[in-house]
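Quick one: the structure is below, and I'll ask about it shortly.
One protein chain omitted, others in place.
On to chain A.
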């Protein structure tokens, strides 16, 4: 009997029992769809984290006010303002450090014509954009001269730009921040989500000095909210951390045995934690999905076993008219395989559809790769062959006379 004809016999048997076939297939469909969906969501989370990490810039440190050495924050970061512009400049001169970016932050209302938009306003130095590896898309960045003269110049993030200006080109226009007029010098390239899930493109940047004097009205002139520091290379990260700690303790007159009033955090370490968490999450999602696929597989075995028992007489008849064991085995194996392949196909389609729906509804990044579709599909086929084989072998091992006598 040719394979083609056996496939025909298997399809015919499946068609004769549409309901049973459909229900078995449902187990497979749900299993495969769950695997694809979970893998897509997990991969999406990893991608989001990775993008956020790369978008930060490379070889970075965060230096924030307040101590964290004894586990809990001694005083909430930002409540004290112990870091100064002078600290930032001093650190920038360390041999292992390439540049620093002192930062002050706040939120403010921006107006352009009738449009207004409330967003985060960040005061930075020109080095900030180099440290963050964040170029302008149009227009220009501000300069050291702008910083010295506390110029009213603003650089817009993509989202802020489109919310205030729509289709209009903002460069050269004037916006009002807290009712002071600012000249829009440039629009930044898009950056995407940050590690804490905020959209980095929903922001504007002004010269640090302008922020200190005109927008935020700092009660401690010259202090900054926090700073970023970029090491010369990945190799000198440890060295840079030690040097910065030593320098800041010295500048802040912290004596032996006293606690730091600042904290230096290595971004790579933060990133590793975040990546690890995302990996664990996608592994867990994958594990949960595999369980549903396994349950689907057991459902197939169940149905195949019932089907073999139910059809023992049919098997006996087929043997009596000349079917050999291989033909019987192949037919039942093919029945299981067809269920798995059709179920797998529908499951893949449903899984992709579900992933799309999740990305739309929950505004999440989902990633579907050919690899994960192939994996789910291969897994489904393996489950089918594995769970189809036992009942098929059971059927093929029967003596014709025993099968025929079966009631």
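In this section, a contact is a pair of C-beta atoms (placed from the backbone, for glycine too) under 8 Å apart; a residue touches a chain by one contact, two chains touch by 3 or more; residues count from 1.
One rule holds in what follows: contacts and distances are computed from a predicted model.
Novice: Which choice in "Cytochrome c oxidase subunit 1", "Ca-activated chloride channel family protein", "Quinoprotein dehydrogenase-associated SoxYZ-like carrier" or "Putative ABC transport system ATP-binding protein" gives the name that UniProt lists for the one chain left out?
Specialist: The chain we cannot see is recorded in UniProt as "Putative ABC transport system ATP-binding protein".
Novice: Taking the full complex into account, find the residue in A:145, A:258 or A:320 that is in contact with the omitted chain.
Specialist: Result: among the candidates, A:320 touches the missing chain.
Novice: Which residue numbers on chain A touch the omitted chain?
Specialist: Against the missing chain, chain A presents residues 1-2, 5, 8-9, 12, 16, 313-314, 316-327, 399-401, 404.
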